[in-house]
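Every protein chain of the complex appears in place save one, which is left out.
In this document, chain identifiers A and B correspond to the written order of the chains, with residue numbering beginning at 1 in each.
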Amino acid sequence: MTTTAVPAEPVPMRVSYRDRLRRLVSPMLFMTPAGVLTVAFFFLPVIILFGISLTNLSSSTGFKNYEWVGFENYVKIVQNPLTKLNLIATIKYVSLTLVFFNIGMALVVALLSTHISRRAGFVYRALWLLPRLTPSVVYIMMWKFIGADSPYGIMNQHVLEPLGLSTANWVAARPWLFVILTNGFIGASFGMIIFTSAIESIPRDYMIAAQVDGCNAWQRIRHVILPMMRWPLLFVVTYQTLSLLTSFEQIYLLTDGAGGTEVWALWAYHRALNNYWGNFQWGFGAALAMVLVAIGIVASVVYMRFFQFNALVQEPKIEAM
Amino acid sequence: MTWKQRLGSAIPYILLTILTIPVFVGYLWIIISTFSGRTYGLVPVDSQGNFGGLTLENWSFLWEDPNIWFVTLNTLLLSVLLTVGVVIISALAGYALSRISFPGRKTFLAGTLILHAFPSVTLLISIYFVLRWISNLPVLGKGLPIIGGFGYNTVGGVALVMVSLSLPLGIWLMKGFFDNVSWDMERAALIDGCSRLRVWWEIMLPSIKPGIAALSIFTFITGWGAFLIPYTFITDQEKSTLAAYLNSLMGETAPVNYSRVAAVGLFQLIPVLFFFIFTQEYLLSIFSGGSKGGT
Partner (left out) sequence: MKVLLENLSKHFGSVVAVDGVTLDIRDSEFVAFLGPSGCGKTTTLLMVAGIYKPTTGIVKFDERVVNHLAPRDRKIGMVFQSYALYPHMTVYQNLTFPMRLSKVPKSEMEARAKEAADILGIGALMDRRPGQLSGGQQQRVALGRALAKQPDLLLFDEPLSNLDARLRLSMRGEIKRLQMELGITSIYVTHDQVEAMTMADRIAVIREGKLQAYATSDELYDQPRTLFIAGFVGNPPMNLIEVEVLQEGDSYRARRNGFDLQLSEARGHKAAGRGKVILGIRPEDVSIGDRGLRGEVYVVEPLGRDDLLDVHVGDASVHVLADPSLHLKIGDQVQLGLNVDKVQFFDPESEQSLLWA
């Protein structure tokens, strides 16, 4: 192949309209269902969300008597005393879960399970996948019972009482601990799987060389494995940050925002779609959600630049239709 | 081996076991609790608080509460609709994005990747309005048999929303699987007389069966355990899905009969455990393509 210039006089070709039509229709056949749903449930909602965030639409105004209020809802967010609290809760939730579980625990499990027999390592990793597969309501119920009051709770009954320590209803007493544990045990599996395949793809020669050079297990991890995991680590951090930022299902089921665990996404959900008073503030909730959407869009664009999207996309090697 | 080396090689096992205990304990509790009148921790006890009190009483909901079967069928319906929808639509779009050059291909791919990391749950507010709009359509909105329709407060509507929100993951995975099919084989099929649609159906789909199986199982489990979206878009909790039904058991009836709740929970877990035991490899492989994490 060469990179010489395009010949000056291309031979003109007969254009067949049937061929052109086929080239248009064939991809559409495949793309239409996905395209329609994407427009209906992603693009349209983003626009609607932005639109609603500029109104005072709520269940008290109904769908007829709302007014356009410009950016008033956003001003309200800035002025709301809860903003600071919920922002802190969100940062706390995202950073602690990320550090201790989605990265920390994921890395520990990946490292440990790749240093034991293949079969056993596989079994442990599969067990760590279970929390993600378990229906959230059942999963949260398990945790509620682990922390439940004496004499029912497992922690109280089997750990604290035998040691003579005081008992409590731990979910209520330590809401943050349980929020992070429940989300962490689900979130760890994602990083764990990515890290495991990264570790397993490190050439064996490196490991053998390190052993020959007299590295112990810790030195091998520190100097051979971790430096080669920069990209997977970065990938999991960026991806999971966004993911944590917008997840609230488990918190909703566990504490419903009690004890200072009202994270931003849950706040928006409460205000707009689910609260005790039955007053759905769609306008305000939409503005809250829009903040997350904006963060999501910016983060995704940065993330694509960073991970070289174009390298992932090959040109199809068939041009016939 | 010296005892020291033995200990050294046992350390990873010990550590892993300790770290994994909460998962064990949770499952252990749910199983024990289901067959007990009540439990103190993991110990089944009778009404005096002594060991014993084993019973099948907790499972009586299966024949006493007619709602459970309605809810189970609804959940099954939702899971099947979700699985069929996600697999077919993702396989169609994933094929085109992987294999056909058409204007807008790169844009759509980039879009898929962005949506993939997109805070879709925050769109629930406006999706609520989209569903209400669909409700107003004749027949399609709320006039269909079995699934109710595709609008607000119908199983079909919830399935439609969940299909859409699952598409970025599904399409990306399917594209990845199609990327690995030999180009020569597809060329051969085109020369042998296939159209692109026929190639997709006769040659490509059979070649990515493991991928389809993985996505199907994962999607089915997702649908089976779905809580937030059915809970938000179906108003009557007792007629929505198992997860919402279970949640309503915990909220209203005070004091909560945990053993009974556990039984319903285990009932919901059975298909998940079944799939888990027989298809772990598939499920572990689904994320290695580089994909979406829930939390």
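To be clear about the criterion, a contact is a pair of C-beta atoms (placed from the backbone, for glycine too) under 8 Å apart; a residue touches a chain by one contact, two chains touch by 3 or more.
Given the structure is predicted, the values throughout are model-derived calculations rather than measurements.
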### Query
Which of these, B:T20, B:T55, B:S135 or B:S195, touches the one chain of the complex that we don't see?
B:S195
### Query
Which listed residue (B:E64, B:D184 or B:D236) would be found touching the missing chain in the intact complex?
B:D184
### Residue ranges of subunit B at the interface with the undisplayed chain
182, 184-185, 187-195, 198, 203, 206-207
### Task
Identify the residues of subunit A touching the omitted chain, counting contacts across the whole complex.
1-4, 6-7, 10-11, 13-14, 16, 18-19, 22, 315, 318-321
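One rule holds in what follows: only the chains that are shown with their structure count from here on.
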## Note on the structure
Counting only contacts in the complex, subunit B reaches subunit A at residues 9, 12-13, 15-16, 19-20, 22-27, 29-30, 33, 38-43, 49, 88-90, 92-93, 95-96, 98-102, 105-106, 108-111, 113-115, 117-130, 160-161, 163-165, 167, 171, 179, 183, 186-187, 190, 195-197, 200, 221, 224-228, 232, 242-244, 246-247, 250, 258, 261-262, 265-266, 268-269, 272, 275-276, 280, 283-284, 287-288, 290, 292-295
### Task
Quick one: which bits of subunit A touch subunit B in the complex? Just the residue numbers, please.
23, 26-27, 29-31, 33-35, 37-38, 40-42, 44-46, 48-49, 52, 97, 102, 105, 108-109, 112-113, 115-116, 120, 122, 124-139, 141-143, 145-146, 148, 151-154, 156-158, 181, 183, 185-187, 189-191, 193-194, 197, 235, 239-240, 242-250, 252-253, 265, 268-269, 272-274, 282, 285-286, 289, 292-293, 295-297, 299-301, 303-304, 309, 313-321
